[in-house]
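In what follows, a single structure is set out as C-alpha cells and then discussed.
In this view, the complex is presented without one of its protein chains, the others remaining in place.
Note that the chains take the letters A and B in the order they are written out, and that residue 1 is the start of every chain.
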Amino acid sequence: MTEVSHMHLDGPRGKKPKKRLSPTNIMIYSTLFVVAAYYLLPLYVMVATSLKGMPEVRLGNIFSPPVDVTFDPWVKAWAEACTGINCEGLSRGFWNSVRITVPSVIASIAIASVNGYALANWRFKGADVFFTILIFGAFIPYQVMIYPMVILLRELGLYGSLWGLVLVHSVFGMPILTLLFRNYFTSLPEELFKAARVDGAGFWRIYLQIMLPMSLPIFVVAMILQVTGIWNDFLFGVIFTKPEFYPMTVQLNNIVNAVQGVKEYNVNMAATLLTGLVPLTIYFISGKLFVRGIAAGAVKG
Amino acid sequence: MDQIVDPSISIKHLDLSFGVVNVLKDLNLDVAKGEFLVLLGSSGCGKSTLLNCIAGLLDITDGQIHIGGRNVTWAEPAERGIGMVFQSYALYPQMTVEGNLTFGLRNARVPKEHIREKVAKAAKTLQIEPLLKRKPAALSGGQRQRVAIGRALVRDVDVFLFDEPLSNLDAKLRADLRVEIKQLHQTLGNTMIYVTHDQIEAMTLADRIAIMRGGKILQLDSPNEIYNRPSCKYVAEFIGSPTMNFFEGTVSGRTFACPQGAFSIDGYPSQGDIAPGSAWLGIRPEHIATGPDAADMPIRLTCDVELVEPLGSDTLVRVTAHCQQLWVRMDGQAQALPGSQLAIGFQPSLINLFDKTTEARL
Partner (left out) sequence: MSLANSGQGTARRPNKLLRNLPAKIASIPMVLTALVVFVGCTLWTIYHSFTGSRLLPAPEKWVGLDQYERLWGTRRWLVSIENLALYGAGSLIFSLVIGFTLAALLDRKIRGEAVFRTIFLYPFALSFIVTGLAWQWILNPDFGLQSVVQGWGWAGFEFNPLNDRNTVMYGVLIAGLWQGTGFIMIVLLAGLRGIDEDIWKATRIEGIPAWKTYIVVIIPMMRATFVTVLVLIASGIIKVYDLIVAQTSGGPGIASEVPAKYVIERMFQSQNLGQGFAASTMMLLSVLIVLIPWAYLEFGGKKKHD
C-alpha cells in the first residue's frame, strides 16, 4: 500500500461543501412551505373562528387570531346546538356515532379476518369466484345497491335501527378488509400453517392460536381504516337510520346547513372540529400505521 | 509492495461515516492503469460502499479521490470518467437496448454519427447486435448484464466499476460471463474495480485482490500471494474451500507444539525469527499428503476417517487426529472408508503461522 502523508492532501478533500441555499433547495422548500400553508390554513381558520365570539367573527377577518378567546361556541356546539326542534347539541350525534362505530368495527373485522384466513389457507373450489365478485363489487357505486338494501333491511325488520346500519357497514367494509386480511395471511410463511395441521390443529384452532397472535399489526391497521371510514360516513347514516340515531356527520350537516335561525359561524366551526376530532386523533396517534392502512387499501395486493 | 507510479485511481485517507458509524476508516488505495482490482469481503465489510464513494454516489467524510490524475473528490459522478455496472442491471425498462446504450450520450448531445459508431462497436464487442431493438424485459439475465456492460462501454471511459455484477445470475451463466469479463478486460485494457463476495470470481479475475473487513483493507495482493501467504488468519480462512485447517499451540524456536504433537517448522518461510508464544498453525486441505506420500513428509499424523465427500475431480475427507477435525483433499479416485485409518503429512514450507492474539502472520 502506498503511504501518503496527511500533509499532502492539496485541493478538494472530504465532503463537498454544499450551499445551504442552492437554487434547487430554495425552490423545493419554498414550494413545500407554500403547499403546507394551504393545507394547514383551513384547520387554523376553523380553530380561530371557533374561539371567537360572534361580534368578533362579524368583523370579518377569518385569518386574524381570536382576540377574546372564548370556549362558549364549543360548549354550545356540544350541548345546545339545535337540529330542528331538538336542541341537545352534537353530543347526541357523538354517542350515536360511537354506538354505530364500535359494533360495526368489531363485526366487520371479525367476519373479514376469518374470511381472509379461509381464503388464504383453506382454499376451496369456487372461493376465488366469490372473492373476485367481492373485489369488483367494491367499485360499484353505492347508489346502485342502496334501494334494494333498504327493502332487504325492511324485510329483516332492521331498517332504521342501529343494527341495520351496523350490518350495512359490515357488508360494504368487507371487500377491502377481506383483501387486507387475505393478503396478510398469504404473506405469512405457509410452513407454519402446514406444521400446525400436521400437529392436528383444525380451522379455528390454527386461527385463534397461531394466526391471531401473529397478526396484531394488521388488526390495528384494519381498525384504523374502519373507525375512520365509519365515523366519517354520511350516506349510509342518512339513509339507513332514523333521525334519533343519526351519526355525528349527519347531525353536523343538519346543524350547519339549517335554513332557519341566525347563523352562528363560531358554533358551526366548533361543531365541525368536534366531528373531525376523532379521526384526526387517530391519524396523529397512529401515524405510520394509518399510512400503511390506506396504502394497503389502495395499492391492491 | 511497490509504489505504483502514475496510478489510475488513487484513494487517500478516505473516511466515511454515517452519523457515529464509521463505515470506512482512513483507507488508502492505489490502482494502476489497466489493472483489474477486486474488492472482496463478506457483506457489510464496506466494499460496495467504497465503490460508491469512488463513483461519487456517496459523499465522503474526509480524504481524497483521484481518478486519472485528477482530484475528483467533489466532482459529480458523470464528470469522473467512470462507467458502472450494477448487480440489478439498472437498465431503463421502457427503452430498447439501443435506447439504453445511447441515453447518456444523447443527453450529452453527442453527434448522432458518433453515437451510432460507438453503439455499433460496443454491440459488436459484447455480441448483442441482434438484441438492439428489444426491450430489457425480453432479455435473459446474462443478456441484460451484457447490455449493462455495454452502457458503460459506450461512455468511452478509462475506469469501469462493477458492483457484484454476476450475483443475480445462476451458477452456469455466472461462470460464462466471468470468462467474458476477463476477456473484455484483456481486449480493452481499462482499469476495472470489481466488487464481489465470491472468492472464485475474485481469484479468477483479479490482478490484485483487496480483502476488506470492517471498513478496512486487510490485504492487498495478487491472488497467488493471498492464497499462499495470507497476511492474517481471517484472510486465510476467507480464501479456499474447504477452509484452511488450524492447529492451536505454541511456537518455540523451530518447533510448533500442540496436543496433536510437536511439529518441526524448519523450512517455514518466515520474515525473521519467530518470537515464542501462542500461535495458530494453518494448512490447506489440498496441501496435505495422504497414504504413501505422507511417509516422506516432515510432519506426519495418523487420523481416523469420519466422513467422505466424493466430488469426482477430487475427494474431500474429514478426519480426526486427537480430537482435532481436519479436512483433507484427496485424489478423485482415492478410496477412503469412514472408520478406517489414514496417514497424513505435510511440509513446513506450505504451512501458515499466525499469532494467537493479533492473528497476524508470523
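In this text, contacts are C-beta pairs under 8 Å (C-beta built on N, C-alpha and C of every residue); 3 or more make two chains touch, one makes a residue touch a chain.
Computed from a prediction, not measured in an experiment: that's the story for all the values here.
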Give the residue, chosen from A:A77, A:A118, A:L165 or A:M223, that touches the chain omitted from the document. A:A118
Identify the residue among B:E76, B:E113 or B:D273 that touches the chain left out of the display. B:E76
Contact partner of the left-out chain, one of A:I26, A:L41 or A:V102: A:L41
Even though one chain is hidden, which residues of chain B still touch it in the full complex? 52, 55-57, 76-79, 82-84, 86-90, 92-94, 103-104, 107-108, 137, 151, 155, 163
Contact set of chain A toward the excluded chain (per top definition): 28-29, 31-32, 35-36, 38-43, 45-46, 49, 57-58, 60-63, 111, 114-115, 117-119, 122-124, 127, 130-131, 133-134, 136-137, 139-149, 151-152, 170-171, 174, 178, 200, 202-204, 228, 231-235, 239, 249, 252-253, 256-257, 265, 268-269, 272, 275-276, 279-280, 282-284, 287, 290-291, 294-295, 298-300
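Throughout what follows, only the chains that are shown with their structure count from here on.
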Separation of the C-alpha centres, chain A versus chain B, in whole Å, is 53
Any idea which chain B residues touch chain A in the complex? 1, 3-4, 7, 10, 12-13, 15, 28-30, 59-64, 71, 73-74, 217, 220
Chain A - residues contacting chain B, complex: 1-4, 6, 9-17
